[in-house]
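Missing here is one protein chain; the remaining ones are kept as they sit in the complex.
To keep things simple, chains are lettered A and B as they appear, and every chain counts its residues starting from 1.
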Amino acid sequence: MKTLRIQTRHREQFIDITSDVNRFLKEKKIDEGLCIVFCPHTTAALTINENADLSVKEDIVRRLGKIVPENGSYLHSEGNSDAHIKSSMLGSSLNIIVQAAKLVLGTWQGVYFCEFDGPRSREVYVKLIGSK
Amino acid sequence: MKTLRIQTRHREQFIDITSDVNRFLKEKKIDEGLCIVFCPHTTAALTINENADLSVKEDIVRRLGKIVPENGSYLHSEGNSDAHIKSSMLGSSLNIIVQAAKLVLGTWQGVYFCEFDGPRSREVYVKLIGSK
Partner (left out) sequence: MKTLRIQTRHREQFIDITSDVNRFLKEKKIDEGLCIVFCPHTTAALTINENADLSVKEDIVRRLGKIVPENGSYLHSEGNSDAHIKSSMLGSSLNIIVQAAKLVLGTWQGVYFCEFDGPRSREVYVKLIGSK
């Protein structure tokens, strides 16, 4: 297992970590299998989405903010209930097939760390399971 | 594969099953790998979220109820369309890295079974894939 360290700069921010995950795959020399990317935080998430037009991630953040407003009538007293809810909606792990020691992604797909309660120092775990 | 049996008590209820899953890991003696937790029901789901302040899970249930109201104008005649939709939004499986025969979770993370159409007798499947 490898731990990636991420410093987020804003309350809400999507950071492309595709190349960081691919770098780990090269080191491990596992040609074929499954790559698990896991977010150990309850106010952040992981998602796969468009890596070309940066406005797509901005649209995702804005729409999630309408569905789950920061200032709703929440019980949790830390003021970040919206971040917890968004975390469950997008999910805390990704599974990506590995071939030739690289993530098998579509042309327009990038792997994003999704900060919903930053800025913070965050971690992402990456694990490889080999197959024949 | 192990089947966990869960009896839910309310229409909507999040139940922490982290210790049940960890117990299975101990029995299996697989030190390192991947743990898959799978919900075989279409009106329930699984999620990972805060395990300390119980109001977080209440906030998730309430907000989902606003986004996907129980009494919307649905086609499905069983009166539980909202539960089906929430099931797809949170997802039916989790993937958690295993090290030293334990789930690798963040400090504040717990594994939750999410009932959206209870009370019912439910099952959760747990599967381990070993790695070197």
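Following the convention adopted for this analysis, a contact is a pair of C-beta atoms (placed from the backbone, for glycine too) under 8 Å apart; a residue touches a chain by one contact, two chains touch by 3 or more.
A quick note: this is a predicted structure, and the numbers were derived from the prediction, not measured.
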- [ ] Write down which of A:17, A:44 or A:90 is the residue touching the left-out chain.
- [x] A:90
- [ ] Provide the residue numbers of chain A that touch the chain removed from this figure.
- [x] 33-34, 47-50, 53, 55-56, 58-60, 62-64, 67, 89-91, 94-97, 99, 104-109, 129, 131-132
TODO: With the missing chain put back, which residues of chain B would touch it? List them for me.
DONE: 1, 34, 36, 38-42, 67-68, 72, 74-78, 81, 84-85, 87-89, 91-93, 95, 125, 127-130
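Basically, only the chains that are shown with their structure count from here on.
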TODO: Could you please state the distance in Å, as a whole number, between where the Cα atoms of chain A are centred and where those of chain B are centred?
DONE: 20
